[in-house]
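Every protein chain of the complex appears in place save one, which is left out.
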Amino acid sequence: MKTKTTITTWARVLVLLTKGQSENAKKNIILRLQEQLKRKKKDYLLPKILETAEKYLAQAEKITLVLARETDSATKEMLGQKLIASLGKGKKIESKIDDSIIGGFVARTEDYLIDASVKKYLNQLKRISLEEI
Amino acid sequence: MDKIEQFKRQLEEKEIEPKMDEIGTVIESGDNVVKANGLRDVENFELVEFEGRQIFGLALNLEEYETGIIVLGKGNAIKEGDVVKRTKRTLSVPVGEGLIGRVVDPLGRPLDGKGKIESKISYPVERLAPSVIERAPVDKPLHTGILAIDALIPIGRGQRELILGDRGIGKTAIALDMILNQKEEKNRPVCVYVACGQKKSKLKRLVKALEEKGAMEYTIVVAAFADDPASFLYLAPYTGCAIGEYFRDNKKDAVIVYDDLTKQSWAWREISLVLRRPPGREAYPGDIFYLHSRLLERAAKLSKEKGGGSLTALPIVETQAGDISGYIPTNVISITDGQIFLDSALFYKGQRPSLDIGRSVSRVGSKAQVSGMKKIAGTLKLDLAQFQDLERFSEFTEELDPQTRKMLERGKRMRELLKQEDLAPLSFEKEIAVIFAGTKGYLDDLPLEKIRQFKIDLIEELKAPSLEILDNIRDKELVDSKTEGELEEVIKRVKKSYGA
Partner (left out) sequence: MAKIIQIIGPVVDIEFQGENMPSLGNALEVRKKNLILEIQQFLGGGVVRTLAMGPTEGLKRGDEATDTGKPIMVPVGMGSAGRLLNVLGQPTDEMGPVKADQYRSVFKDAPTFVEEKGDVEILETGLKAVDLLCPLPKGGKIGLFGGAGTGKTVLIQELIRNIAKVHKGISVFAGVGERTREGNDIYLDMKDSGTLANTVLYFGQMDASPGVRFRVPFSALATAEYFRDEEKKDVLLFVDNVFRFVLAGSEVSALLGRIPSQTGYQPTLFSEIGSLQERITSNKNGSITSIQAIYVPADDLTDPAIVAIFSHLDSSLVLSRQIAALGIYPAVDPLESSSSILNPRTVGDRHYRVASEVVRILQRYKELQDIIAILGVEELSDEDKLVVNRARKVQKFLSQPFFVAEPYTGHPGKYVKVEETIEGFEKIISGELDSRREEEFYMKGNIHEVINA
């Protein structure tokens, strides 16, 4: 448990410190981290820390787009542009196919969720109908 | 065809638009407490929803990188990676007249299968109590219909009176009788019964009793069952309080029963320990007093400027082996304006209700009694205390002077007179008539075993349509000289049938 906390905390620190830094500066920061860890005899954790930091960065930078089935690239492109515009520039789109959403799409980042799927629409209809009865 | 048109139109009016939800992701979950990251702009005490699971949560710990959420439902299905959405609403419940006659859960959702709850307003579940300046002294009575209480430990509207005792000796019965008694009361208050940690079967029987006696016309039930998550038991009293406050704030009177606060304490202890807040005395968290104090302070009598409404609270706390020096009992005693203490020994000896008069008190006292009751029962509490002391003392004495003997006989009869069965509350005018017979000495020459029947017969006689005695007492709230004479007549008449 404690090791996990150490890893996640250092990973977060790394992400914060390396934000907007040049490649050289990033390298230096990682080296300093390695020294700090060596001093505490914890340098074996470095790979795991880096891996976790990568995961955080990736999460922060991506928009997951879920579609019910394959669509033509033009539609996907347009959808992607609109999402990047509203959910944050500089992010990358990662597409997935999941037919359980029936139709429409679901777009998700670390902080936001837009659920425009047919499944959600149908669920809402169901809930409202039950209330009316 | 008509119905379908209606339906279609209603559906069209509803907007179903996808919107952008602010979310977080579950990283830890267990014991109905969840840690999520994200939810950056969530507010303290905001309601959040677990996507796709139809379960809500309460954001309680807003840490620097994570949010601590207690699950308002069964959390076993929630797993790492699940999405949690903001609702942008602080925890609040629907309130208003539409709640009357319904049974709801701590989130205000119906449990009785009678359809949607009609309500236009919501009240936040956590709310500040009325301040010093917004209050007025308690001055109107809340009649429980239980002779011993209304005469000796009178409760007023806006007071908090604790019901204390070991399990199974009649605490809930007192609350139930009180609710049933309100049916015929003038300025009938709305009753709210909060079942906290009860078995479903017990509540079912209670609601049935309320329905059969017509009490659901003015009662609301809030239920958190024994198998509900701790968060429900923690919230249920606050939900009930918010529901009662609506009436208090709108110039009406309301009474709320918390059955019981011991179970709420256990639930809060569980949640606090899972949130890793350090334990104190009996492993309760440091703020266990505050849990109850902020709840019970919301029961109050409001000043005229604020509408003059009131919320009376009857919290129930269970003692262990009659120990009123326990941590939770003393905490709540120091918050309420008095306590009704039920004693196991008296219960098993057959004295019902098993009130321990010496250890029960009402700090608001006679200020809240109708003048008729105050006149005849004024010194009754002290007299009975003296009698009990005398009874114990004279146990070992053979020779008793006539004065002492008279006191003992009178005391025994008064004690017998104050006994009462469950589910048989007496309206205050009947109470006054019965106590009148006792304190004026009319029962002194009746054999002790006949007192119980005498009480029943006297009340039957007084109910005769040709007599106006009860109506008189009810209207004037006292026994005037004319009524006194008539009452004496009836008492003598009933006594004759006993050969006295």
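For reference, chains read A and B in written order, and residue numbers begin at 1 within each chain.
Methods note: a contact is a pair of C-beta atoms (placed from the backbone, for glycine too) under 8 Å apart; a residue touches a chain by one contact, two chains touch by 3 or more.
Nothing here was measured: the structure is a model prediction, and the numbers come from that model.
Student: What are the shown chains in contact with the chain that isn't displayed?
Tutor: B
Student: Could you tell which one of B:D31, B:E97, B:E184 or B:E297 touches the chain left off the display?
Tutor: Only one listed residue reaches the unshown chain, and that is B:E297.
Student: Just name the one of B:R359, B:K450 or B:K476 that touches the chain not displayed here.
Tutor: Per the contact definition at the top, the residue touching the missing chain is B:R359.
Student: For a quick check of understanding: of B:K74, B:K183, B:K200 or B:R277, which residue touches the chain that isn't displayed?
Tutor: B:R277
Student: Sort through B:G115, B:P137, B:G214 or B:P447 and give me the one touching the missing partner chain.
Tutor: B:P137
Student: Considering the whole complex, not just the chains shown, which residues of chain B touch the missing one?
Tutor: Against the missing chain, chain B presents residues 40-46, 60-64, 68, 90, 124, 126, 128-133, 135-138, 277-281, 286-287, 289-290, 293-294, 297-298, 300, 325-327, 330-331, 333-335, 337, 339, 358-359, 361, 365-367, 378-379, 382, 385.
To be clear about the criterion, only the chains that are shown with their structure count from here on.
Student: Could you grab the centroid distance between chain A and chain B? Build each centroid from C-alpha atoms only and quote it in angstrom.
Tutor: Each chain reduced to its C-alpha mean, chain A and chain B end up 51 Å apart.
Student: What part of chain B is in contact with chain A in the complex they form?
Tutor: Against chain A, chain B makes touches at 7, 10-11, 14, 16, 18-25, 37-38, 40, 51, 65, 83, 85, 116.
Student: Touching residues of chain A toward chain B in the complex: what are they?
Tutor: Contact set of chain A toward chain B: 12, 86, 104, 108, 110-116, 120-121, 124-125, 128-129, 131-132.
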